[in-house]
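Below you'll find the structure, written out as structure tokens, and then a few comments.
For chain A:
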Amino acid sequence: MTHHEYDVVIVGAGGAGMRAALESSQRARTAVLTKLYPTRSHTGAAQGGMAAALANVEDDNAEWHVFDTVKGGDYLVDQDAAEILCHEAIDAVLDLEKMGLPFNRTPDGKVDQRRFGGHTRNHGEAAVRRACYSADRTGHMILQTLYQQCIKQEVEFFNEYYVLDLILDQDPQAAAPGEEVAVAGVVALELSTGQIHTFRAKSVIFATGGAGKVFKTTSNAHTLTGDGMGIALNAGLPLEDMEFFQFHPTGLAGLGILLSEAARGEGGILRNSEGERFMERYAPTIKDLAPRDMVARAMANEVREGRGAGPHKDYVLLDLTHLEPAHIDEKLPDITEFARTYLGVEPYTEPVPVYPTAHYAMGGIPTTVRGEVLRNNTDIVKGLYAAGECACVSVHGANRLGTNSLLDINVFGRRAGIAAAEHAATVDEAAVLPDDAAARVEGIVTRLLATVSGSGTERVADVRKALQETMDRNVQVFRDATSLEEAQRVVAELKERYKDVAIHDRGRRFNTDLLEAIELGFLLEISEVVVAGALARQESRGGHYREDFPTRDDEKFMHHTMAYATEDGVRLDTKPVVVTKYQPMERKY
Partner candidate 1 sequence: MWMWVVHRVTGVAIFFFLLVHVLDTSLVRVSPEAYNEVIGSYKTPLYGLVEAGLVAAILLHGFNGLRIIAVDRSTWALRHQRQLVWAVWIAFAVLMVPFLWRHLGHVFGGA
Partner candidate 2 sequence: MTATAESPAVGEVKAMQVTLRILRTNPEGTDDHAPGESYWQEFQVEAHATDRVLDALHKIKWEQDGSLAFRRSCAHGVCGSDAMRINARNRLACKTLLKDLNPAKPIIVEPIKGLPVEKDLIVDMEPFFASYREIMPFLVTTGNAPTRERLQSPEDRQRFDDTTKCILCAACTTSCPVFWTDGQYFGPQAIVGAHRFIFDSRDEGQWDRLEILNDKAGVWKCRTAFNCTEACPRGIEVTKAISEVKKVLTTGEI
């Protein structure tokens, strides 16, 4: 075992982690721990754009952006956070540009912008061009640019270090309200050697990204297993609004690989088997550019009502054939390439089969607008921060608008980085890391390695597959009490089976078998929370649609869900939503 001491430790080197690192490494001794090489992070898969009311191509302002974000999030958004997000958006984009990000340009040399779902002019009048973009690889450019800046600043990376535990100075659930709980450090497994490392730090930032792998059909990477969320939960911290998961309308049918909303922003049209532009029925004003939850439901509904295309009538079509090939090549080169490579479909001439795919976790580790992690509705954990998809500030509420996440990781990644470094400067000594800090991780590793000799009976892949299929079947675009109870039962059963999983690789070095087993543990816990939250929320709001409760119920459910892991399962609590300017209204587009 090796021990390290830093002022700030950042877990995750995606957009949020590296944006934080750029700030904190200027101010404090910072280490970035990441289970992947930084450039492999899933931020690099983001395609369409990053929202900011730059008004480079048409009239726009940050206030409209706030409104769209709140409305898009079905009023579950904390409006103070949304205001920060949208007002700081402009600098966030300009900062990236100054770091060298190669945005697409307008003829007069400014950052170009395009339309995206749910982003409107003057409170919903018409779609507005707000997404700053770089072809359909905006996330790739952000990730590369941030990594390049990290190289310039000589940020210290620990690549392929899996953080598996968070150490606090006391149990946050046992601590009385108002009592101080502080972070002490994290425990990580180094992939190349199998060695366990402890990191003691004054500040720790979690930026571990999403948890899309709880579903089978997802746009998310194999490595997005919700580790950060799971670790927080295990450490006695709550997760907020986990029942809200975004299903992106246009995943490649059967595969889940994403085709950016930019395809529709650039003029693509969704059609059913009859060739009908069905979104005209669901969102007469902005049609195909309605927010994702609505479009995904509309698509699923078309399929349910028998208007799906294909041999099994189980997908709809994204039609780009009326666009100029040159325009497609310039604005959407990658996603059209995906259609060619993976489905053998030529988007110039044929419509592309698409179906909703699990995409984004609106919920996560609850934080303040400075990125401080909450341990209940009001108290923060000293020195602990979270940012990016693993966090929930709540700027996305019940449904995230496209392009608001790349914005989120930059705005709140930056804020968390600054706050963490400033906090580290105010404390002399980090909290004590107990001698047995690594005991839990060692226990898990030793137990799993022991299964190699044949003590376990279950295969990791089987349990994971069963979990993902259950989640896809029961907790997807449409949910109801029956499906959710079924999911709850299956997840509980799988948690039992998980206790018997066995691995094959007995080595210490690059034991990815072992890590997949650990990741599965996180997936199971997160699924449990998602299902519990979804069952309790007897209304439909944003990405969460209950067929047995098809309308929004502001009387009973205008609040965030706070979920805690306890001895006897998930305990749910609520947290009020911060409303400043915009009172909930019906959501029509």
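Convention: a residue touches a chain if its C-beta (ideal position, glycine included) is under 8 Å from a C-beta of that chain, and two chains touch if they have at least 3 such contacts; residues count from 1.
Per the selection procedure, all candidates are chains of the complex that A comes from, given by their letters.
This structure is a prediction, so every number in the text was calculated from the model and none was measured.
Touch between chain A and the candidates 1 or 2 in this complex is found for 2 only. Within the complex, the chain A residues that touch candidate 2 are 36-37, 39-42, 44-45, 93-94, 97-100, 102-111, 134-135, 137, 140-141, 144, 148-149, 151-152, 192, 217, 221-223, 253-255, 257, 300-301, 303-304, 310-312, 314-315, 334, 338, 341-345, 353, 355, 459-461, 472-474, 476-480, 482-483, 503-513.
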